[in-house]
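Every protein chain but one is kept in place in this view of the complex.
The letters A, B and C name the chains in turn, as written, and every chain counts its residues from 1.
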Amino acid sequence: MVVRVQTEDFDVAREIALLRGSDARVGAVASFIGIVRDQNDAATVRTLTLEHYPGMTEKALVGIVDEARRRWSIIDAAVIHRVGKLAPTDQIVLVAVSSAHRGDAFAACEFIIDFLKTQAPFWKKEVTPDGERWVEARTSDDEAAARW
Amino acid sequence: MVVRVQTEDFDVAREIALLRGSDARVGAVASFIGIVRDQNDAATVRTLTLEHYPGMTEKALVGIVDEARRRWSIIDAAVIHRVGKLAPTDQIVLVAVSSAHRGDAFAACEFIIDFLKTQAPFWKKEVTPDGERWVEARTSDDEAAARW
Amino acid sequence: MVELIYLARLRDRFGLPGESVALPGDVADVGALLAWLRSRGGAWSSELAPGRAVRVAVNKDVARADTPVRTGDEVALFPPVTGG
Partner (left out) sequence: MVELIYLARLRDRFGLPGESVALPGDVADVGALLAWLRSRGGAWSSELAPGRAVRVAVNKDVARADTPVRTGDEVALFPPVTGG
């Protein structure tokens, strides 16, 4: 398992190659990339600053991946989340899951990002033409996590 | 939309970069990579040969992506499928979908691979220690496609 | 003439990738075409037996038993697909 919080960007191809290693049992890799959009809640986003709670973040992410392992037959998973100052089109988060069969990889990948969005201690502050604002949590994210 | 059938391998990072372009509306990219496993139906797989029905394949794939566009709010999609002789750990297929919000990208990506598996004219022949065999269609794939 | 195309396992079993055929006047749809091919016996009879899963495309669109087959059409016969 890889769980990382970093300011630097990540290379999706490299992370998927590391996730797969040389394991020939892997038949499926599902992945998700979250990206900074230039619009949020009807406002133009100029920059986004991500902060987290060091120490708790890694613990929360490992807990979410462990829960995914218990629920589905997956081979490995990687979660990489950036913090610091980002701009539209920047990558924020990568979740990648390997498994023998695709159903497990898709379900575990979507589960991990849904729980990351509602359980992992990250917060976004946006700079818009009207100034700075902390992003509000979304009901739709709570609903997405509650499905599982 | 990108729909491609090719013998060469594909570069996931490059394809996702092309899919995203410079479109700052993209907040989510969900992707799926199908990979040759070294085991299938309790036999060791040495090589796999993929054949298709040229002309119909592209038409079928475009039709599946169009249907995904009708059902979900996606920005773009790419489907790349290899044909010819492959070995365990080789990449077979990439499905990548971009959208503003993650639910659409995940659903469309899983829909496209489920329908590709049951509707697009590709066939696999495996070489195992006991000789060559055409892979049989799976009931589980029909069930996966029937969910939608 | 109608262009028949055999793919994957069917090509192996029939021993040919396809053929141009002149259909009898009463063979006007996919169901009748399959029955006519089946009457050749041997692999045609066994591979296209009613219980076997055979898929048909007419001019590269998925077809059913009642899909018409006309002169100039390309008709492909193949087993259930296994890509991805």
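In the analysis below, a contact is a pair of C-beta atoms (placed from the backbone, for glycine too) under 8 Å apart; a residue touches a chain by one contact, two chains touch by 3 or more.
Every value quoted in this text rests on a predicted model; they were computed, and no experiment measured them.
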Displayed partners of the chain not shown (whole complex): A
Contact with the hidden chain (one of A:1, A:17 or A:56): A:56
Interface residues of chain A (partner: the chain not displayed): 34, 50-53, 55-56, 59, 81, 92-93, 113, 116-125, 134-138
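Heads up, the rule we're going with is that only the chains that are shown with their structure count from here on.
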CA centroid of chain B to CA centroid of chain C, Å: 26
Residue list for chain A, restricted to those that touch at least two other chains: none
Residues of chain C engaged with two or more neighbouring chains: none
